[in-house]
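Removed: one protein chain of the complex. Kept in place: all other protein chains.
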Amino acid sequence: MTDFVPMTARLVAKTAEGDRLDTLHLKLNSDQPFGFEFGQFNMLAIPGIGEIPISIMGWQDDCLLHTVRGVGRVSDAMLALPEGSTLGLRGPFGNGWPLARFEGRDLVFITAGLGCAPVVAAINHAVTHRNRYRRIVILQGVKHHQDLLWQAKYDAWRDMGDCQVLLAASEEQKRKYHWRLGMVTELLAFAEFDPSHCAVMICGPEIMMLSAIPYLKQRQVADGDIYLSMERNFQCGQGLCGHCQLGPYFVCRDGPVFCYPDVKPWLGVKGF
Amino acid sequence: MALTVAVHKLTSCSGCQLAFLNQGPALLSLMEKVTFVHFIEAGLYDPNTPVDLALVEGSVTTKDDLERLKQVRAHCRYLVTMGACATSGGVQALRNMANVDVWKRAVYARPDFIDTLADSTPVAEHVKVDFELWGCPVTQAQLDQLILQLSRGVLPKDDAEKVCMACKRAQQVCVMVTRQEPCMGPVVRTGCGALCPSFGRGCYGCFGPSEQPNGDSLANRFAGLGLQPEEIVQRFAGIHSHTPSHQAQIKRWQQLIVKEIE
Partner (left out) sequence: MPSRPGYSSTVAMDKVYLPRGSLGELYQALVDEGYEVIGPQEQQDAIVFAPLSGIEQLPWGRQEFTAPGQYRLDNASEQRAFHWNTGPQSFKPWLFKPQQVMWLGQETDDGIVFKAPVSDAKPRAFIGVRSCDIAALYLQDQHFMHGPHPDPWYSEQRRQLCIVAVNCSRAADTCFCVSTGDGPEATYGYDLLLDELDDGYLVQAKGERGNRILATLPTQGATPLQQRHAEEQLARAARQSRQMPDADTLKSLVEHLSDEQWLRIAERCLACGNCTSVCPTCFCSKQEAEQDLVSGEHQQVRVWDSCFSEQHGHIAGKNIRGEVSQRYRQWVLHKLATWQDQYQRSGCVGCGRCISWCPAAIDLVEEVNLMLGSRHD
């Protein structure tokens, strides 16, 4: 019953990814295969302290990977756990990116802000299975250059064939090599991809999604080719606790990845 | 490693410290997690040795309180206020609404012996506070939770939820609706488990203001239930009169008190 009662996961290794950002390598105390999609999440619990939703970053050497950023009580405590600790894991929950459906297309990733793990996980997957997809375009916006997490990954992606990496810093005065000044959505003017044969995956603040979409429409990208990873208060992961109710959805259960037309009426509405 | 703890007292009744000592057998479990360094009520005096956790009871009402408080802050990693006095100024902050010299003369035969500041103020007005335990007095559960969480390296979850939520979870029937009891529940935080409503009386708000208290609306409702402005002021001017949200209602309704024409 991994839905309600967690399974035990052992923290076998931690990889530092940046400031208050670690990837946890979790070995599950279960013989069952753990199937998941990128974009889905697990509920990770430190008993007695709390439980939080964390996006699934991948699977490596029999371990589930979760990248955790210290942004609160529970995530801070998670980063402080020594290797060898055990924690609780429930999941996977929600719907991920339909990456299999995107095979043979250009992939456009748009993220803004810090730690957009759902998108980075999908990029990792696309890069690992490079021949399944055509061109890859990665657009990332942050406030300051140094806010960019996974700098090395971005450099590696840039050097890969048929992959365009565009970075924007919105609150910098000076331009840096490889960077533009301004909002991530302004990068779309420079993105080279086939709008009639692409899939766009966006993760970040809804206001950014709202401003990216007109650019995409200008480029004649069909609404149905745009996918969004939404963020809400997830406490159960099962569509039961009510916190993530959005219009006709529970985001944890019916998302967090949505096809744009499905959430269009509710996107960016203040207070939802 | 047990947490080293100092328990300090400023201006207060010492009741919150008893929450520690009144644990009964649980005190033994607690003692496995903490080592008291300074705790006068338990017979330990060592105020200036650095500790992990300093629990401060009482408000700042004298220059000496203030000096000691600065020392406490300098010698601890976490400073946590314990109870209403330390957290909001306490019941003694009622004097902040009066003139200190006038009441000193009214109360004491030798007011010149009394060396006091004009106001009773919460600890957070003077030094950085890492966590606040509201309540008059605090409960054992609050202290246990603090110790358990700190011993695992995190601060407790700060819950400023309204009393009503705890009241309804406990299946208490709303006394404001059934008995027209003026109940502070909708504007004050829980922590007591809705103790007063479980005895059929209105909450008087010993845990202080909740998240986003709508004092205007509740006070209007009190007026609708027949309370006179003076009685409404008294509801808000109890234990936590020095908090901004309660202060706002006190000022608002004080203006409406009809004074006899001399």
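We just call them A and B in the order they show up, numbering each chain from 1.
We take it that a residue touches a chain if its C-beta (ideal position, glycine included) is under 8 Å from a C-beta of that chain, and two chains touch if they have at least 3 such contacts.
Here the structure is a predicted model, which means the values were calculated and not measured.
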Query = Of A:49, A:119 or A:184, which sits in contact with the chain we cannot see?
reply = A:49
Query = Which residues does subunit A use to touch the chain missing from this display?
reply = 1, 3-8, 10, 29, 45-51, 71-72, 75, 85-88, 231-233, 235-243, 245, 247-249, 253, 265, 269-272
Query = Mind pulling the subunit B residues that touch the left-out chain?
reply = 25-26, 29-30, 144, 147-148, 157, 160-162, 164-165, 168-180, 183, 185-187, 200, 211-212, 214, 216-218, 220-221, 224
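We adopt the following convention: only the chains that are shown with their structure count from here on.
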Note = Whole-angstrom distance, CA centroid of subunit A to CA centroid of subunit B, is 43
Key: Complex contact set, residues of subunit B against subunit A   = 148-149, 152-155, 157
Ask   = subunit B touches which residues of subunit A in the complex?
value = 48-50, 73-74, 76-77, 80
